[in-house]
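One structure, as structure tokens, below. Some questions next.
Removed from the display is one protein chain of the complex; every other protein chain stays in position.
So that you can tell them apart, the chains are marked A, B and C in the order they are listed, and the count of residues begins at 1 in each.
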Amino acid sequence: MVAAAQHPNIKIMTYAEVEQVEGYVGNFEVTIRQKARSVDVDACTGCGSCWEKCPQKVTSEFDQELAQRKAIYTPFPQAVPNVPVIDRSNCRHFTREKGKCRVCQNVCPAKAVDYEQQDQVIKEKFGAIVMATGYDLFPWEEAYGEYGYGKYPDVITGLQFERMNNASGPTGGRIVRPSDAKVPQTVAFIKCVGSRDEVKGKAYCSRACCMYTAKHAHQVLDKIPGSQAYVFYMDVRTPGKAYDEFYQKSVHEGAVYLRGRVSRIYPQGDKLMVCGEDTLLGRQVEVAADLVVLATAMIPSRGWEQIARTVGVATDKDGFFQEAHPKLRPVETFTAGVYLAGACQGPKDIPDTVAQAGAAAAKVCSLFSRDEMTTEPLISEVNERLCSGCGLCVPVCPYKAIELKTIQERIPGGQRQRQVASVNSGLCQGCGACNVACRTGAVTLKGFTDDQLLAEVDVVCL
Amino acid sequence: MRRVGVFICHCGTNIAANVDVKRVVEAVKDYPEVAFATDYQFMCSLPGQDLIKSAIAEHHLDRVVVASCTPRLHEPTFRKAVADGGLNPYLFEMANIREQCAWVHAGDKERATAKAIDLVRMAVAKVKKHAPLTPSSIPVRHRLLVIGAGIAGMQTALDVADAGYEVVLLDREPTIGGKMVMLDKTFPTLDCSA
Amino acid sequence: MELTATKAGAAKELQRLEKAAGVEVRNCYQCGKCTAGCPVAFAMDYSPRQIMRLLQLGLYDEAVGAHSPWLCASCITCSTRCPKGVNIAGVMETLRIEAKNQGLVPEKAVGLFDDLFLQSVQQNGRVHEMGLILRFNLKSGKWFKDAAFAPKLWRDGKISPRAEKAGREAVARIFARAHSQEGE
Partner (left out) sequence: MKYAYYPGCSLHATGLEYDLSTRQVAKHLGIELWEIPDWNCCGASAAHNTNHTLAVALPARNLAIAEQEGLDVAVPCAACFNRMRAAQAAARNSEAMRQTINDIIGMDYRASNETCALLDIMVNRVGLETIAEKVVKPLTGLKVAAYYGCLLVRPPEITGFDDPENPQSMDRLVASLGGTPVDWPFKIECCGAGHTTTRPDIASRLLYRIYSGAAAAGADCLVSACPLCFLNLDMRQEQVGREHNASFSLPVFYFTELMGLAFAYAPKDLGINRHFVPVAPLLESKELLRHPVTRREET
């Protein structure tokens, strides 16, 4: 993180969103909205007096709702850039009796707090785009009534467990029960919550959970003397270098693996009863746990539909971005110059993500190694004489490669202007959709002209 | 009057086990304007490509059809061979007799072969109408936008930046780091994540 | 050896069962969630998951002969929670019907109760609870089962020696036609 922050060739833009992407490979023009931080980035020294004094507490997204932050905040101590933002939907200055609370502005020694700051919309040019939008967790609270619909505070997600283990997290690295802050003696882990569940969740395997659950079990046994860790699993999938050894290590440390999906969790006294079957023994089991950790499915990061549409990448049935070929072109998309890295393409762990990020970087570097690139000639062309300018081809083009242009035309007795379709050779991918839409036969796809296709038809039909 | 060369690939046994390759050659050999037709075990191999190049010279071919696998796999290979043989690479057409015949009609060699013959005839008919095409070129701006500054975005940004290119690393959150910085130790090495 | 032989012979029965129960036994991936939540699995010879496994291996006869379908409480927890959408309760129900058609009733009391219940419906159009229980006790040899409850039920007017009768002809017709339908 620090390396990225300090690299002279990297410019970091946080609290910013992509609004529009125009152009094509080598020549993208991107509209970016820099959201108003309400803090002057250049003036702020990151001293922290503002958020220390801010009177408004808000549940912390970064700490997965296990702790609170202020309305002016940096998500965590090592944040980059180390400049707070004001969350305007919760800040008293913006929500109540407009303008009254000015605590942060008053305490800021650098005079960096700026309530008047506006969103900035900027346009920048790029030769390539890498999508690295990541993942979110499956909202298990909406689907799994048998696990309590989220009403038991001591049933948490793996990511919440990570925050607890993190030294800078809400508990300073201690594993405790959210309900009473007691150290749990028995922790049950449930894998595949939302994964491999066609009915309530997703059909796919989320791929990283087997390993991080093995790690979590290790952390419980390591940090809590005399503790017990039970892992309910359907299959243990650890096909990576040093992965199975890692899982075996947790087993040797004492993690009890039970093969079976949990049917139900219910409270009894201050325990949580976890009802499963040990399918290897063929016997029902009930574990009285103090804490239950769910390995919830990875799903595409919220807002995936919007960003996919904006940039122009295809998505699969689950909303992950579609690679150009699952085996041979895993980091490219169907849009030239747009590449994929990480979990936005499919569930992945960190080693795989880093590897794929490297692959995307290599593709970008290979593109950037030339000042010019040749384009495939099998693209659409418009016969302007036949084109009526109806514009039907414009919306059907999935690559936004067609626009209407005005041409001058000589007609008997003078000149006239009219509109005709025009194909951008940088954007056109030769899919042929415009050919089908064109009523006058003005659009043809080079290499697949009507003449050529009909010759094929004639051979087999005549 | 065109002079079309037709090359039928066995793809080892991938095609040959379910399509009577020899019969396909026989069927198209006397097809109008076909100047040369042959089969070969692996058309995509170097000797296979050489076969195309030498046939272009020897039989004065001006169009080439290869019947083999999906164009997604080897169209670029054969276009290059055709270009090396001295023709415009777009005076070439491919018939997919592996996926569309041998594989989907496995076990019915008779009909798979009949369909392969049809597909090759169609390719020949089409290639005769082909015109030479030339690629154009567009400028490339050496600047990268990375959307999302988690582990994937940061790693890509660093790699590309190290290569000397300018990178904008963008995130909708107030900080970079993504989910990665929420984690504690990471497997399998158990080192810290930040 | 055993598996291959049985599997081949059971293909037809399995198909019939899948159709009747509206399931595909191959969909089951043996996660055990059905059994984990089953209130009566403790009393079964094969757990719901194991019943599915028997069917997957083509060990159809073993599944039909099992006690489990007769002990299933039809509470439908298994089907409701199955991550693959397999209607396990439907499989149990269908196995019980199949077993009955083959004259297999491993849980005699349960089979007897079903029979007497339907007899009562067939005769009267409605179930006569008291008559049903009395007959069940007589035939099962547990003459005085629950007899202690009888006086209070009697006093409260909840049991009566006289059967309520309604729609008898219509119901008799339904029984006749339904049986001929399923017999086909």
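In this text, contacts are C-beta pairs under 8 Å (C-beta built on N, C-alpha and C of every residue); 3 or more make two chains touch, one makes a residue touch a chain.
No experiment lies behind these values; they were computed from the predicted model shown.
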Among the chains in view, which touch the chain not shown? A, C
Tell me which residue among C:K33, C:R49 or C:R96 touches the hidden chain in the full complex. C:R96
Quickly run down the residues of chain C that touch the omitted chain. 20, 39-40, 42-43, 71, 73-77, 79-80, 87, 89, 93-94, 96-97, 100, 107, 109-110, 112-115, 117-118, 121, 125-130, 133, 136, 145-146, 149, 152-153, 156-160, 164, 166-167, 170-171, 173-175, 177-179, 181-182
Which residue numbers on chain A touch the omitted chain? 144-146, 149, 266-269
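Note that only the chains that are shown with their structure count from here on.
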So that we know how the chains sit together, what is the shape of their touch graph: line, ring, star, complete or other? line
Per the C-alpha means, the centres of chain A and chain B lie apart by a whole-Å value of 31
Going by the contact rule set out above, which residues of chain A touch chain C in the complex? 146, 196-201, 234, 259-264, 275-279, 282, 284-285
Residue ranges of chain A in contact with chain B within the complex: 1, 3-5, 7-18, 24-28, 30, 32, 35, 37, 62, 64, 73-76, 78-81, 83-85, 124-135, 159, 162-163, 165-167, 169, 173, 211-212, 214-215, 219, 240-243, 245-246, 301, 303, 307, 311, 325, 341-344, 349-351, 353-354, 356-358, 360-362, 364-365, 367-368, 370-378, 425-426, 446-447, 449, 451-453, 455-456, 458-460
Help me check something: in the complex, which residues belonging to chain B touch chain A? 72, 90, 118, 121-126, 128-130, 133-188, 190, 193-194
